[in-house]
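Data block below; observations after.
With one protein chain removed, the remaining protein chains of the complex are shown where they sit.
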Amino acid sequence: MSAVTTRNLPKNSSRKPGLTPNGRKRNSLSKGHLPRWATPGIAAGSLILGAAASTLGGFSVVTFAIFTAIIFVVASAIITTVVEGSRRGKNALATHLVYAAFLLALIPLVSVLFTVLQKGLPGINMHFLFHSMNGVTGAIDNASVENGTPVLGGAYHAVVGTLLITMWSTLISVPVGMLTAIYLVEYGKNGPLARAITFFVDVMTGIPSIVAGLFATALFAVIMGPTARMGIVAAVALSVLMIPTVVRSTEEMLKIVPNELREAAYALGVRKWRTIAKVVIPTAISGIASGVTLAIARVIGETAPILVTAGLANNINVNVFGNWMATLPTFIYYQILTPTSPTNVDPSIQRAWAAALLLILMVMVLNLGARLVASLFAPKKGR
Amino acid sequence: GTDAATSGSAGGAVTGTLTGSGASSQKSAMEAWKAGFEAANAGTMVQYSPDGSGAGRKAFLAGGAQFAGSDAYLKDEEIESSKEVCGPDGAFNVPAYVSPIAVAFNLPGVETLNLDAATIAKIFKLEITKWNDPAIAATNEGVSLPDTAITVVHRNDESGTTENFVEYLAATAKDVWDYEVSGDWPKDLASENAKGTSGVVATTTATEGAITYADFSAVGDLGTVNVKVGDDFTKISADAAAKGVEAATPVKDRGALDMSLDLKRDTTESGSYPIILVSYHVFCSTYKDQATADLVKSFGEYVLSDAGQKEAATSAGNAPLSAKMSAAAIKSVEQITVAK
Amino acid sequence: MSKRIDVKDLNVYYTNFLAVEDVNIEIEAKSVTAFIGPSGCGKSTFLRTLNRMHEVIPGGRVEGEVLLDGDNLYESGVDPVTVRSQIGMVFQRPNPFPTMSIRDNVLAGVKLNSKKISRSDAEDLVEKSLRGANLWNEVKDRLDKPGSGLSGGQQQRLCIARTIAVKPQVILMDEPCSALDPISTLAIEDLINELKNEFTVVIVTHNMQQAARVSDKTAFFNIAGTGKPGKLIEYAETATIFSNPTVKATEDYVSGRFG
Amino acid sequence: MSKRIDVKDLNVYYTNFLAVEDVNIEIEAKSVTAFIGPSGCGKSTFLRTLNRMHEVIPGGRVEGEVLLDGDNLYESGVDPVTVRSQIGMVFQRPNPFPTMSIRDNVLAGVKLNSKKISRSDAEDLVEKSLRGANLWNEVKDRLDKPGSGLSGGQQQRLCIARTIAVKPQVILMDEPCSALDPISTLAIEDLINELKNEFTVVIVTHNMQQAARVSDKTAFFNIAGTGKPGKLIEYAETATIFSNPTVKATEDYVSGRFG
């Protein structure tokens, strides 16, 4: 049993535990470890060095933050490696990189949210929320800028359109996507059809959104003639974009449901479809809900496919099977790119950012809803 | 969508939904027309999708829209193919929206510059790269020109604005501007670019030393170029643009109703501004049912009327049609009939 | 009612690997039959073929016949669900449904098939099944808590309760007590003794004493070596197997100093 | 080398639920200690506190001291990683790494500490560890196949092989044999007997005979009722516990007709 002595034992582990000068026994388990103050110490050092390094090339908060972060990550990895060995060093490096990645990911999020809030908040008011753009012209915007009166016109019609079109595309793609994922995981196993579907679902992820829109337009043109622009066409276009996300995320989540649970149900004489519906899906529901939310979030912000399928409207339309419809992204898009009054763009810009803020809030609510649904069914933990 | 007019007695009130599609340049004006028309004709609805001129013409020719807005008039073969949806007399174009295209720049302290066509062409061809270039200085005595690099900003999407602008360059500075005229900026002229009028204006506004071309109504605080016409430099304005349209000649060999224009970019008539965009409305000469014909007619007449043109101009900041032009256009629209 | 099982010339394969070869066995109704044998000899594999659970494993397939009171489980047209609702199974590893409360876990077999059951009947069934599995006292105050919060032994007893609740005619148990303490094991063994009055029980165990205590007949499986198929070596009255086996291998195995 | 463990006034909580109360115990170096007791009495919970594995469970925390040769595992500044590399653990449920081959599973712990283990040393270690766990003959031809393709018992032996390969100073085993057949169990028990010459072994078992056979000292845990904490009732020489226990509960438990 001694051919390979590979353990990384503290060097004095075979000696009698030593005594520290104050008489307290030294803990050999904590020997060779950085003291508690090491991390804050290294952080403080990094702050100083980072400040010094960033002043070399003209001080700025950004370079200061970058230098400090890099110095901290590198220094703590090196110091940990020297004191505690390479394994702990690697662990420290990974830990700090993971934290750094999270902070890094927060930067664009905070920046975008800040931009949207800053530019969008002033535009959020009752008028904006409950009025459409019907009848709002450049002349009205010009007047409000010249007279300093409140901006008129709102996003109500676009909110309605977004909700309806998203709802319909969800109604189409969630059942289709989930059933497909179920087919792939539970029925198709690894047969040729399942492989073909898996593969083409992957390919589907790369369809540019506008192509999806053109396809839906062409499809409905074949069925209903060339004038077919309406909410449902947009919903079909968005479904083409949503389905792969729904399939892929659901598929991955179903795959990691332990087989034992399926076996347990089968052994009780439960039919396969009921096993899937009552055992497998609830077990995976949290992940599925995340995936569906993600899929919705992905398409709710689409512009290009809506323009070619649902047209553009200034008025409120609640019928997805007739007339044109605006959604928040198309509203934002046109308010930014072709402002209502080209000479006084501020009202349009304000409306655009306010609409963006609305859209984000809508997705937040949706997200919360999905989480609620998920937690109702999700595996129960604890006692 | 339900696009057919549902009712409407001849000559009386019109009702129904009118669907159009096309040039994005007309969007702001169209919102004004839509609001004005719907207010005057209860029970009507106009929907216009600013998909782009090409898309608009395509939708119109396929029967997907009852009228199109287009920065270019229908080509002969398009008129030919329009007979499928419009009957034997086909479709026709009337000018509905005129807007001057400004050559706009961002040079702090400089509000206007006088430039001739060749110099403008050289700047956009990246041959003149500094603002204090002698060619610029020559026509701008007394203006202090900085040693700033010129950043050309052009449209990265295919656009009517680009097409009209380069058509002007090709017509007036042939020796310099030897590129094919198209709505796409020449591929080998690598410089900054952005999407849409608002995009180029935003980029130019953010970049010192930048120059671009854009719809006059949208250039905001940017400086504008006075373009050399004849021996004078014309300051950009709605009136000067209307005058520029006056100089145009009708396109030959077109149907009786058609009012397509050949713009005279190289006009020398002083006071007229030659870099203009004329955007058309494309209608059928006959529609399948009375209600639609009435609706289209009534809408077309309103757009081209004095009131309609004024309404658009206050909203979109463009140039109204001259009285003569609008009268002629209204006459064409009045002759829309129902297919036998 | 309980039913007898007759297995004829059964081969079990994983894809092309022959895991169990040529088993012939008759399992009496209202009896307890124990399967013993070294690890990897195919006890679990064979047990699963008795209610077609092997079909759930990719590549799992059989040749031969398994007759439940003369009806071949493998005849075409037989629905495995029908088979499994008559032949229940308890697994080696406890596997309660993590999304369900303890109560719902017990009722899973009933509820998942959306059989209508009145509230009070359900409560009775839950209590009865949990008592049967000797779990009632430990969980009666937390029936609405998730089943995954129980200890390993408690979870296994929950799984047994769940199986009893559907009242199958045959109950297959794959080392049901391997995660249990003696007290629970005692309860389960008592339960098995009780069950056999009504049902047919087949149990896989590594515990000789357990086999000796609970079973009427014992089947000894063995394997000649890795990659070789497992075989039924000897099948006889439990007393015979433990005291007077015919085959040398059986004797070697059961006379080990283990339990 | 092996080390002794002294536990002082240990309480173990799951969030606010006191699972194990006030344990004081001294585990000798180079000895085998068995923990016995009914299901749910906190044997696994307590065992995990000996190498801080309870910290992995949400809400798991302790009060009190666990001293490894006098060094408190819970002193601030002690890294649980250091603790666990000296105190290894085998779990109740086999848990080989499914993405690793059998060979890599055995070497998983070893590779953590010495990246540069020579090929032949590695091969030796794999063979030695697998032989020690009585698995070598069954898997020697498929060392490159995934560990998840083995039977339950084979998987458990693979986990034992993996743990002994790192040669910890203390080995904790939570019902390591509950999924094993008698032959494998014998091998593991022999192994434990061998290990104790060099290492300290703590084993949780439900099998009285096993406790009697392998352990030097035995600790009996019990629980007063559901929701009550588990307690150490009696801790003494194994012979004493089984022949002459001081506490009535111990006697009742060990004299059950089980094993």
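First chain written, first letter: the chains are A, B, C and D, and each begins at residue 1.
As a convention for this text, a residue touches a chain if its C-beta (ideal position, glycine included) is under 8 Å from a C-beta of that chain, and two chains touch if they have at least 3 such contacts.
In this section, contacts and distances are computed from a predicted model.
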Inset, instruction - Would you mind picking the UniProt name of the chain not drawn here, from "NADH dehydrogenase subunit M", "Phosphate transport system permease protein", "Anti-sigma regulatory factor" or "Nitrogenase molybdenum-iron protein beta chain"? - result: "Phosphate transport system permease protein"
Legend entry - Touching partners, among the displayed chains, of the absent chain: A, B, C, D
Legend entry - Touch with the omitted chain, as defined above, among A:L97, A:M224 or A:L376: A:L97
Legend entry - Selected from A:F64, A:Y187 or A:F377 as touching the chain missing from the view: A:Y187
Inset, instruction - Have a look at B:G199, B:G244 or B:P320 and name the one touching the chain we're not showing. - result: B:G199
Legend entry - Which residue of A:A139, A:V159, A:V233 or A:I276 touches the chain not shown here: A:I276
Inset, instruction - Pick out which of A:S30, A:S46, A:T227 or A:S286 touches the chain that's been left out of the picture. - result: A:S286
Inset, instruction - Pick out the residues on subunit A that sit against the missing chain. - result: 62, 87-88, 90-91, 94-95, 97-102, 104-106, 108-109, 111-113, 115-116, 175-180, 182-184, 186-188, 193-194, 196-212, 214-215, 218-219, 240, 243-245, 247-249, 251-253, 255-259, 271-274, 276-277, 286-287, 290-291, 293-294, 297-298, 300-304, 328-329, 332-333, 336, 352, 356, 359-360, 362-364, 367, 371
Inset, instruction - Provide the residue numbers of subunit D that touch the chain removed from this figure. - result: 51, 53, 56, 58, 80-82, 84-86, 88-89, 91, 93, 95-101, 108-109, 112-113, 145-146, 159, 162-163, 166, 168
Inset, instruction - Write the list of subunit C residues that the hidden chain touches. - result: 68-73, 75, 77-79, 81-83, 86, 113
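Just so it is clear, only the chains that are shown with their structure count from here on.
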Inset, instruction - Figure out the least number of contact steps between subunit A and subunit B, where 1 means they touch directly. - result: 1
Inset, instruction - Starting from the mean Cα coordinates of subunit B and subunit C, work out the distance between those two points in Å. - result: 83
Inset, instruction - Would you mind pulling out the distance in Å between where the CA atoms of subunit A average out and where those of subunit D do? - result: 43
Inset, instruction - At least two other chains touched by the same residue of subunit D: list those residues. - result: none
Inset, instruction - Could you list which residues of subunit A touch at least two other chains? - result: 381-383
Inset, instruction - Check the chains against each other and report every pair that touches. - result: A-B, A-C, A-D, C-D
Inset, instruction - Give every residue of subunit A touching subunit B within the complex, in rising order. - result: 134-139, 142, 221, 225-230, 307-308, 311-315, 322-324, 334, 336-343, 345
Inset, instruction - Would you mind writing out the residues of subunit A in touch with subunit D in their complex? - result: 1, 3-10, 13-14, 17, 25, 27-30, 33, 35-36, 84, 87-88, 91, 381-383
Inset, instruction - In the complex, go through subunit D and note every residue touching subunit A. - result: 1, 14-15, 17, 58-59, 68-73, 75-79, 81-83, 85-86, 110, 112-114, 117, 121, 124-125, 128, 166-168, 198
